[in-house]
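This report refers to the structure that appears directly beneath it.
With one protein chain withheld, the remaining protein chains of the complex are depicted in position.
And now, subunit A:
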Amino acid sequence: MRVSVTDDPATTTASRTGGPTAPADPLRTASFAELRSLFAVEPDAVHLNTGTIGVMPYEVLDVNDRVTREWNGGLRNVYPPGMYPEHRAAIGRAFGVDQDEMVICHNATEGVARVINGLELHEGDEVITTSHECYSVLSNFNLLRNRHRITLTVLTPPVGPDVTAEEIVDMFARAITPRTKVLAFAAVTLFTGTRMPVRQLCDLAQRHGLTTVVDGALLPGLFDTDLRALGPDFVTCSGSKFQCGPLGTGLLYVRNKVHPEHNPLPLPTFWPVISTWYPMMGAPPPRTTTRVESYNMGDYLQSAGSASIARGAALAKACELWDRIGRDRIERHAVALGEHTRARIVERFGVESLYSPLTDDRLTAPLVAFNPFPDRADGWNITKFARLVDELESRHRIWTRWTEFDVAGSPHQHYAARICTHLYNTAEEVDLAVDAIADLVRELS
């Protein structure tokens, strides 16, 4: 069946998003089999690669198309709606933050570039990050290294089934020096699907007076997240992965007030490097030291010339659907499927095949990276992983991806197959994929 999610035309600009889902909303109680019908999933395909690109709900597609048409060829002022004030407020509520702290941007890469290049860093200042970050994080910090001569310390985090949150926190703690100014890390790593201990790392950073930059590309739409409560200064998110908005959408959280219970540090100096409405003379007021913002940093960042009104509306629609379904429900479903995936992988390929965490529940996410080949040396054979993923797609229409990353203590670049599960996936799909991988591994070994 297809769940009815008809819209009131008067509310399609998402002015009604946010807040607790009304108990009567059928989406809140719809089964996941029913919810699957909301999505434009190809009927004979198995989509297990949401970590790269999610599937948009039909409604999101419709909004994108309709709003594009509405604003095409008109004479109306396109700038106010491009600031997305209502969308930002609604989305902010869904993630526990305020409108002045939330920005709709073009993608996580753009968001992280704006954050990194807006930091107040000087020659000799140190940034600590990891080799498991998205390349857009590492390339932008390298840009700062070349431009401002900062020191960039790149750690390789531990991987595998037995890794613990304490090991990861300890790795960062040992690397901090008196010159360290920033900790930068992913909320969920794209290569091994490790859910980093964000709160503990932010606590660590706060104890040392450090700014935290969190690549949260894989957070929204997957985990029911209160960004403020996590304690970071900046979080950049994708709108098109687990949140299933259009390509070319992202979210950016910038801490713009001080809530001591979450992060008592003063707000870091930050320069909104792409901004139309940053003052053209003079400077904004001093940044607040209280729970009340001194100015709307989100507006400065949101004002970046003409915006895609349609994409913003479509992303807001996706967020609204998530709120109606219940972000907690979605997280439980995806996580349960992730657990099922890990169990099947361990059963078929052995626990040692896992690059993703297993035993520490705090680190697990529904992105599971593993080496299914019995010869461990195939773990650094890019051709086998590329072939495996290609054959899964061409023979079985199962969409996964391979990832590449460093492993501490290994001289090799390692490769892994990665399966991501989301609300539109089923345990049967995971079983189908694991069986197909096992068959292909026999053929390729």
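As a convention for this text, a contact is a pair of C-beta atoms (placed from the backbone, for glycine too) under 8 Å apart; a residue touches a chain by one contact, two chains touch by 3 or more; residues count from 1.
Here, contacts and distances are computed from a predicted model.
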"Pyruvate dehydrogenase subunit beta", "Peptide/nickel transport system substrate-binding protein", "Bb3-type cytochrome oxidase subunit IV" or "Processing peptidase" - which is the UniProt name of the missing chain: "Peptide/nickel transport system substrate-binding protein"
Among A:T177, A:T269, A:T383 or A:S445, residue touching the chain not depicted: A:T383
Omitted-chain contact residue, chosen from A:E133, A:D215 or A:E320: A:E133
Contacting the left-out chain in the complete assembly, out of A:R66, A:R93, A:R145 or A:R348: A:R145
Missing-partner contacts on subunit A, residue numbers: 131-133, 135, 138-139, 142, 145-146, 149, 152, 154, 156, 380-384, 404-406, 411-413
